[in-house]
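Incomplete set of chains, arranged as in the complex.
As written, the chain order gives the labels A and B, with residue 1 at the start of each chain.
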Amino acid sequence: MFSEMLKNVRERVPLVHCITNYVTVNDCANILLACGGSPIMADDEQEVEEITSVCGGLTINIGTLNSRTVKSMMLAGKRANVLGHPVLLDPVGVGASTLRTETAVKLLENVRFTAVRGNISEIKTLALGSGNTKGVDADMADAVTEENMDRVIAFAREFSEKTGAITVITGAVDLVVDGKQAYVIQNGHPMMSKVTGTGCMLSAMMSAYLTANQDAPLRAAAAAVCAMGIAGERAYDRMLAFHGGSGSYRMFLMDEISNLDEEILEQGARYEIRES
Amino acid sequence: MFSEMLKNVRERVPLVHCITNYVTVNDCANILLACGGSPIMADDEQEVEEITSVCGGLTINIGTLNSRTVKSMMLAGKRANVLGHPVLLDPVGVGASTLRTETAVKLLENVRFTAVRGNISEIKTLALGSGNTKGVDADMADAVTEENMDRVIAFAREFSEKTGAITVITGAVDLVVDGKQAYVIQNGHPMMSKVTGTGCMLSAMMSAYLTANQDAPLRAAAAAVCAMGIAGERAYDRMLAFHGGSGSYRMFLMDEISNLDEEILEQGARYEIRES
């Protein structure tokens, strides 16, 4: 039941340390508050280990990374591992530069992630970059469709087996996969891609769900994806009624996350569970 | 009269230099414009002294600080002191890491602040960290209540006497205290804590009030607190009527600051003045 995942976030108010990009950091902080968690942003190498120690979970997002923050990501990730905190990797734009690819691969080698969330292209790059070419078809399309679904799920499962992390591939269809099961999720709205940072926001919120639900990480990750997708659908309806555009859509998205309740989540979630 | 404080901000359009975190910096810039001031953000050590020289006031906020910006804070703070500009310290998250605590303490030692604004826990940490343990009870609760009010005010007064700064402690009840008087302010709404940066925003706006009202700093600081609290109350009413959540609340908060007039401020302010 996803409703329990949400309930636990609201009751336990997970404190999530975010090392993230400066483009969408405000939205990440606000969505953590909106969903029921609490954010701390800190990226200096002198303090990240201490900050992560007072938190319950950690998100590492490599958008606008630089040599200073790369060090901090490594330090915080390792410390979170020692403490047994859930750690999520959002490999924003991996593949677009050597720095991003090398950083993401190095993070995967040195930090044990609870979940990795990206679009299909980012996850493919990550799998290839980390030598996990087996599951990657050179011609595997950059969108998940009914036709390639089984292959993408198999690829995600292999990536999960190699990394030990839940693999979350978001797009028109969202997949949340570990070594055994795959949630195939149909929530969401195309308008979400017209606002910067909806992926980053989902990653931040997912960290709160993972932190508050450590006995059921796969379900928690899937619940976060559904929550975001449902909010995206409802925000679109509100935007239309308001005669708005992408500016008001961004606001309504936050409103819907903050007003999401267990009933809306249970009734709105559209997914099936497959063997992975 | 608080109305005069607001009037002076609108008429004098104080230019405030902000060295602040990248999480809420956009909100800080926008609230400075909304209240009637004008913002400049600059944090490189090569330019902060020049930038602060063309401004009327300075805000130093230690959220997401790093070794580069710590140097800039020190340089700008000292320069502002030489120029006689109001300087405000917002010790965000002090106590959560050694870097933050040491930076805040070092700033207090080297810069003469006009005001220090934080929550009770931050101000306690600051007082302890700077050796001012006398006023701090180990068991002093982390919330200001009617029961511990006198002790908190006495503690704030001692901190003010030691630092020479107005001490502003915000929470369910807000205190604005110097060596002689204490404003006890009852404005505000719990929803404010569901939006990131309402504290940072208040600090930025307070700098504008201090800069435009240098002959009455205590009253100016109290007026800024009331202004923010009233906006928080009114924004909540608007959010409810809009069937909104934390996303629209953030927007309405900004709307209310930009539309605040002298009458709303005078009539909405709920405070009493005590001997400190």
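Here are a few things to note about the model shown:
What we mean here is this: a contact is a pair of C-beta atoms (placed from the backbone, for glycine too) under 8 Å apart; a residue touches a chain by one contact, two chains touch by 3 or more.
These numbers were taken from a predicted model, which means no experiment stands behind them.
Taking the whole complex of the structure file rather than the 2 chains in place, the copy count of the single sequence reaches 3.
Methods note: only the chains that are shown with their structure count from here on.
Centre-to-centre spacing of chain A and chain B amounts to 34 Å, using the average Cα coordinate of each chain. Those residues of chain B that touch chain A in the shared complex are 21-24, 26-27, 63-67, 93, 96-100, 193-197, 244-248, 250-251. Listing the residues of chain A that touch chain B in their complex gives 22, 25-26, 29-30, 33-34, 39-44, 46-47, 50-51, 54, 68, 250-259.
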